[in-house]
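One chain of protein is taken out of this complex; the other chains stay put.
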Amino acid sequence: MVRFECDYGEGAHPEVMRLLAETNMEQTPGYGEDAYCQKAKEYIRKHCGADDLDIHFLVGGTQTNMTFIASVLRPHQGVVAASTGHINVHESGAIEATGHKVLPIPGTDGKIYGAQVKALYDGHWALSNHEHEVQPGMVYISQPTENGTLYTKAELEELSKVCRECGLPLYVDGARLGYGIMSPANDVTLADLVRLADAFYIGGTKQGMLFGEALVIVNHALRRDFRYILKQKGGMLAKGRLLGVQYCAMFKDDLYFELSEHADKLAMKLKSALAELGYSFLYESYTNQQFPIMPDETLEKLSAKYACSFWERVDDTHTAVRFCMSWATREEDVDALIEDLKALSK
Amino acid sequence: MVRFECDYGEGAHPEVMRLLAETNMEQTPGYGEDAYCQKAKEYIRKHCGADDLDIHFLVGGTQTNMTFIASVLRPHQGVVAASTGHINVHESGAIEATGHKVLPIPGTDGKIYGAQVKALYDGHWALSNHEHEVQPGMVYISQPTENGTLYTKAELEELSKVCRECGLPLYVDGARLGYGIMSPANDVTLADLVRLADAFYIGGTKQGMLFGEALVIVNHALRRDFRYILKQKGGMLAKGRLLGVQYCAMFKDDLYFELSEHADKLAMKLKSALAELGYSFLYESYTNQQFPIMPDETLEKLSAKYACSFWERVDDTHTAVRFCMSWATREEDVDALIEDLKALSK
Amino acid sequence: MVRFECDYGEGAHPEVMRLLAETNMEQTPGYGEDAYCQKAKEYIRKHCGADDLDIHFLVGGTQTNMTFIASVLRPHQGVVAASTGHINVHESGAIEATGHKVLPIPGTDGKIYGAQVKALYDGHWALSNHEHEVQPGMVYISQPTENGTLYTKAELEELSKVCRECGLPLYVDGARLGYGIMSPANDVTLADLVRLADAFYIGGTKQGMLFGEALVIVNHALRRDFRYILKQKGGMLAKGRLLGVQYCAMFKDDLYFELSEHADKLAMKLKSALAELGYSFLYESYTNQQFPIMPDETLEKLSAKYACSFWERVDDTHTAVRFCMSWATREEDVDALIEDLKALSK
Partner (left out) sequence: MVRFECDYGEGAHPEVMRLLAETNMEQTPGYGEDAYCQKAKEYIRKHCGADDLDIHFLVGGTQTNMTFIASVLRPHQGVVAASTGHINVHESGAIEATGHKVLPIPGTDGKIYGAQVKALYDGHWALSNHEHEVQPGMVYISQPTENGTLYTKAELEELSKVCRECGLPLYVDGARLGYGIMSPANDVTLADLVRLADAFYIGGTKQGMLFGEALVIVNHALRRDFRYILKQKGGMLAKGRLLGVQYCAMFKDDLYFELSEHADKLAMKLKSALAELGYSFLYESYTNQQFPIMPDETLEKLSAKYACSFWERVDDTHTAVRFCMSWATREEDVDALIEDLKALSK
């Protein structure tokens, strides 16, 4: 069985494992105050092209989102997000459990646009009794989105401009940021995020690490006392060096980006093959996740050899599914899949 | 200026004021444990046709909703509501502040239907990873709704049936329950609510009292320790007798219903007149709130003599507004308004 | 039966009732935006000798405490209080329910002192891993305290000085503030509170009103968006004018203080008589609450004619009880009690 279900099926890239093993018996201070965490932060700052970044390492994405968002908002504020945003649908109410509403903006491509945020913001303040409604307090987006789509630099600039005009911090969930950055369709760099966002995180779990998300807080006003809230929400890892070591392996040189590029390349190969065979897609993704719409009959035949994820029913005989490529995906497996798809199309 | 903006513009019905004055110098125990609260509960039980009802008096609607909902749900559960439901849009995130997501069901008439709840519930449990999403934990509806519409007995029976099949307590926000019960279009009684809901509240603030909402908990499983949570959320009035006395005035005989009937009758008079004059309505309401769509020009002319509430822009030259009738509205004022509307239509 | 159990046994002072009745049929905007609330704020500002005060009216003390404290603290911060403070022991965990720890300072007289706050603050920041503990974020005191004791002006100045040095807002619970201000032992004025505290509330419920607490926010930094949080926590009264009207009755002239003085005077009369008869006291109170320690035998004899509150067991044959005087207490009842006590002592 060849598995394309998700991008977190294996452990970590061998270089990550090697460095963990090599440093295993060193004694370090706990809670992220070790030299590996410091070094990893320096590597990340260098990749971002910025010296003044406040960086924290957390274990997972839900934890990162809820801890950062709770640290930013006052009690009466909510976080604006796409209705399909991870925090709105796939985190079991983690944001609400910290006391805050997610203010969803409906859409189909997973993105929200400057004009939508402006309209929501203006609509709120135009109310004569605005204090009866949740005040928009920040904006959450994902790059790439949960649908594999990407914000262009122009879209991000527009969104950032609106957010700054409205005084709404812009936070970017980068669970798959590497796959976004290395996409052939992408024009947004880490330096752009530093310039346009107030905070973002560089995902590790789905990008070849055992676990780990690097939260980068750009805006000074949002840095104060973050470590308290990190501890309070259960996100301060005792052996914090494990996060530092892994990010060292990834960001010392370009490993993080090389692994992302590998996955994206295979995804594009599959995408082209599917398109040539006449399949349509639920979302137009240029990143490591592909969402083709396929006949149920075809899916059943594939299921003997390949695993993918159910996404949604499209009609009585068709289903949208997800094929994920990762750092660990082998090109020969993708090739075999393509051959089998071709055979099934004849 | 004659004001039709809302149903809470005046103080309380004279009989309420009289009884408050009459009992003012009596010494009673605090926190709702006085004889007036006990008596008021007996009156309400009688009107409901049920002996075994757990009744608590609170000061306001938002307080009642958030206190009861927080007392019912476990941390991972959310409350299902119409997207237009008061808890979803007009309580400043009170529910989320207690840790729970509102799970909105979209719609235009302010109501949710059994089949929609069933679909949402089944959809949740059909997920292979349902623990990544908020679990539906109870259902909230308003009778009448925020739009002035009414659930029919058949609709409520269907909804109640689904809720019981799914193990979801059904809670009814009755901020304007009297206006609903006395509507000419209504076939739902207090006894029906006892039979079909797990809890509901009988609103006082908008129905002729200074303040006050009577929460009726029917389901025994939802009664335990409610007074602790009432105290914790700031809803336990020190001089609780003030609530008891007011509900005594209202429910000793039929004052609550007589006042509601008065408002509904005037609302129907206005509704008929508006319809005859060719106005359409944003919502089809048979209760004390009417939402006609009117030319901006007409509204401007009316504004010299009458106040109503802006509701929403309909097009470039028309606006939906709200006219509220209450226990305190005078028939001659409604008549004058109708005459002026007729004059403007010529 | 003559009742000395508490200071909220009756309704409201007749002048309060009169003004409520007189204004009952006026139509006003809701939610505290009416002219009576504005006028009442002006009266209070005048009594405080300060023009620039942000004032909000709430229904009860627990509600006021939890709403204001939740509006001030960030998630990782706690509120420093005497271990006997109302928020620590008698609010059913209302503060914790908003996410914050109460950081108790032990003591016996209900007060906390500047040096104690300084030590707690310095101790926190001296920790190498302070982010593992709750950060002190503000200070809560009661004037008078729950034990009837009073902060002197010098004590309050010292506490205020420490709080400002530490950046900790100082908040004063004034549920019985009038009884404190008019105490013969008091040297703290409303103007002193404006000068020394960041916020305080002027209690109405226990001071002759039906209900109501006037929160005075002095510090500009703590004012922002308070009305949202007021609404969210269920504390925004629809017919807010009821609070405005009552505070108008109390603060237009000096009624609030005259009623307090009356109660304090009777309390001092009882205190002197008890002392002369050789009784000792659990707390040295110069306000409307007195806590004598009495033989159980005596208490039993009194109980046929007088009601007081159990406070705590002192030894096998003695109990500390509370006698409360209020605006409604009649001097002849206190005199009769004193005579009966004298007779029992013979």
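By written order: A, B and C. Residues from 1 in each chain.
Keep in mind that, in the parts below, a contact is a pair of C-beta atoms (placed from the backbone, for glycine too) under 8 Å apart; a residue touches a chain by one contact, two chains touch by 3 or more.
Owing to the predicted nature of the structure, the values given are computational and were not obtained by experimental measurement.
Enquirer: Have a look at C:16, C:40, C:59 or C:97 and name the one touching the chain we're not showing.
Expert: Here the residue in touch with the unshown chain is C:97.
Enquirer: For a quick check of understanding: of B:51, B:225 or B:315, which residue touches the chain that isn't displayed?
Expert: Considering all chains, including the one not shown, the answer is B:225.
Enquirer: With the missing chain put back, one of B:9, B:85, B:99 or B:212 would touch it. Which one?
Expert: In the full complex, the listed residue that touches the missing chain is B:99.
Enquirer: Check each of A:93, A:110, A:174 or A:292 against the chain that is not shown and name the one that touches it.
Expert: A:93
Enquirer: Considering the whole complex, which of A:88, A:143 or A:205 touches the chain not shown?
Expert: Touches the omitted chain: A:205.
Enquirer: Please give every residue of chain A in contact with the chain that is not shown.
Expert: 3, 6, 8-12, 14, 17, 20-21, 23-30, 59-63, 66-67, 91-94, 97-98, 205-206, 210-211, 228-229, 231-239, 241-242, 328
Enquirer: For chain B, enumerate the residues touching the unshown chain of the complex.
Expert: Per the touch rule, chain B residues meeting the hidden chain are 31, 70-71, 74-76, 98-99, 129, 131-132, 135, 225, 227-232, 236.
Enquirer: Residues of chain C in contact with the chain that isn't shown?
Expert: On the side of chain C, residues 75-76, 78, 89-93, 96-102, 128, 131-134 touch the unshown chain.
Here is the rule we go by: only the chains that are shown with their structure count from here on.
Enquirer: Using the touch rule from the top, point out the two chains with the most contacting C-beta pairs.
Expert: Per-pair contact counts point to B-C as the maximum.
Enquirer: Can you tell me which chain lies farthest from chain B, using the average of the Cα atoms as each chain's centre?
Expert: Relative to chain B, the chain with the farthest C-alpha centre is A.
Enquirer: Whole-Å distance, chain A centre to chain C centre, using C-alpha means?
Expert: Comparing mean C-alpha positions, chain C is 50 Å from chain A.
Enquirer: What parts of chain C, by residue number, touch at least two of the other chains?
Expert: Correct list: 98, 228-229, 231-232, 236.
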